[in-house]
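Written out below as structure tokens is the structure these notes cover.
Removed from the display is one protein chain of the complex; every other protein chain stays in position.
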Amino acid sequence: MRGYILRRLLELVPTMMVIVVASFALVRLAPGSPFASEKQISPQVRAALEAKYGFDKPLAEQFVRYLGRIMQGDLGPSTKYPQRSVNEIIADGFPVTLTLGAVALVWALLIGITAGIIGAVRQNTVWDHAAMAAALIGISIPSFVLGPVLVLVVSLRWHLLPPAGWGDWRHVILPGLTLGTIYAASIARLTRGGMLEVVRSDFIRTARAKGLPERLVIWRHMLKGGLLPVVSYLGPAIASILTGSIVVEKIFNIPGIGPYFVDAAFNRDYFLVMGIVLIDAALLLVMNLVVDVVYTLLDPRIEYS
Amino acid sequence: MTTRDESRQAVASPAATELVVGSSLWQDAWKRLRKNHVAVASGWVLVFLAAACIIGPSMVAATWGYDYETQDLAYGPRPPSWEHPFGTDFFGRDLLTRVLYGCRVSLSVGFLAAILAATIGTVYGAVSSYAGGMIDSVMMRVVDILYALPYMFLVIILVTIAGKSLLLVFTALGAVGWLLTARVVRGQVMSLKSQDFILAAQSLGTRPGGIVFRHLIPNALGPVIVTFTLTVPAMILQEAFLSFLGLGVQAPRPSLGALINDGAHQMLVFWWTLLFPGGVMALMLMALNFLGDGVRDALDPRMNH
Partner (left out) sequence: MPTIATDTVLDVRDLRTYFKLDDSIVKAVDGVSFSIRRGETLGIVGESGSGKSVACLSALGLVPRPPAFHPSGQVLYRGRNLLGLPERALQDLRGNRLAMIFQDPMTSLNPYLRVSRQLTEVLEVHKSATPSEARRAAIAMLERVGIPDAGRRIDNYPHQFSGGMRQRVMIAMALLCEPEVLFADEPTTALDVTIQAQILELIAELQESFGTAVVLITHDLGVVAGTTDRVAVMYAGRIVEEGPTSEVFASPTHPYTLGLLESLPRIDAGPAGALTAIPGLPPDLGHLPSGCPFHPRCSRVLDRCRDAYPPRIALSPTHSAACFDIEVAP
């Protein structure tokens, strides 16, 4: 197992390399330039700016210099915000986004797994139908519809929570709910499905034939196998949560990196765009590794040499 | 039926249905689907929506004489009325027409992108799995790397590069969304390719291309369809996300995401600008999800009985 983890971590390096190359190519091949928009600037100023950032050098050389920077942990300067480096911007915004994502994920897991277990154990009863209907509705309401509606009702009508901004725990609730509900719904369905698969299996029949109390049958025999699909789902779910946070941050005016990213893409703020992509990708790769390890802990049949 | 289906049937029914009356997998699935009232109702809702967005705008134009860009600044935003069943937006444009147009965009982008993704993914996964060995490793490596990339970020980058045409949007979405299908198909083919009927085909001298396209892919279609039913609403959501963020389809052409964005800003006062586009979007997604559920249940009967 340790060997496996080590190998995966090592494999991260070439993967990240590919990502660096790909994002560099993608971003630089785009038409336009960081200085094309906004004000009218004279060609000399333009040239000076480009030289300052090294954009006048050939692409290959720029790439190598960029690589060198990354190795030293420096993600470069931002062209849009000249006073701040990409590192600073990310250091400011990323923890916010992570907090939001974590809250959403915890909410999704708690509600989703509970609803899924209820649905499976009380299959075809009112509870089951109610849980699954709620799940289906939850999946169908996009965050940018749910968010404003929640704000409308909870903040503006009932004055329970702040409608936007970021500061203390109360600011996290609505955005977390908005972001996490879709995943809660998916997790509920996956849990129920996984549990039902297990319910039907021969070894549950054996467990019952052994006269085990139903409680034990559920917790000890059904859960491990039943939750496997959820664990598999966590990988893409986390990726999706990171993505979805862009929209939620916009709705609730949260200072995460989402809005920075969209602007940066628009403004061709190369270093910022690539920096965010790289950090995101690294995070995802690590999370995927964690998920895979958890999966093997749950299913002993899987062996990694 | 493949042997897998037969053994699935045998396992699922202890005594009651041991005598199997001949009926193909697809016929069975269709029958089951028809019995699922919710799924059937959702199907009709979708048909209605599709019809509405195809002929709707012309009908509105015929009745009232406006299209999605006719402005009436004197009007401004007006609540629903006989002349404007959904009300008007900030510029006095009829919301009903705009919502219908938005539906067009959503449905067409959603389905086309999903079909593109499904096609690419199926061929990729089947070829990779059947080829096996080094080729399979490399191909799946590529998938893993792409999977690790933050999807939304990629799409945003692609869209900002390529401009805002509808065609490019759905190409970008489809090009990035085939990964899941590829993985699913690869898994399926993995378990299929060691089965006897493939061995038989091989010993008859069928070329690999024939085996992939005539034997493997048709038998792997079940999970592909299931994944497709998940992909369509996902693509619709992604498109809506994009337009919510201001990318994708550009004003004045409406898109549900953009409409909801506008509505969110004005929802306190002009509630209909959020309610109608949001409601239609939720309805569409809900119908797709219910129908997708029904298709999944129909193809895999174990889940409910």
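The letters A and B name the chains in turn, as written, and every chain counts its residues from 1.
Going forward, a contact is a pair of C-beta atoms (placed from the backbone, for glycine too) under 8 Å apart; a residue touches a chain by one contact, two chains touch by 3 or more.
These numbers were taken from a predicted model, which means no experiment stands behind them.
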Full-complex contact with the absent chain, from A:163, A:225 or A:275: A:225
Full-complex contact with the absent chain, from A:33, A:99, A:114 or A:201: A:201
Contact partner of the left-out chain, one of A:212, A:279 or A:294: A:212
Contact footprint on subunit A, counting only the chain that is left out: 201-203, 205-214, 216, 220-221, 224-225, 298-301
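Quick note on the criterion: only the chains that are shown with their structure count from here on.
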Separation of subunit A from subunit B, taking each centre as the mean of its C-alpha atoms, in whole Å: 21
Complex interface listing, subunit B residues touching subunit A: 11-12, 144-145, 147-154, 156-158, 160-161, 180, 233, 237, 240-241, 244-247, 257, 260-261, 263-264, 267-268, 274, 278, 281-283, 285-286, 288-290, 293, 302-304
Residues of subunit A defined as touching subunit B within the complex: 15, 18-19, 22-23, 26-27, 29-31, 124, 136-137, 139-142, 144-145, 147-149, 152, 156, 193, 196-197, 200, 202, 236, 239-240, 242-244, 246-247, 250-251, 261-262, 265-266, 273, 276-277, 280-281, 284-285, 288
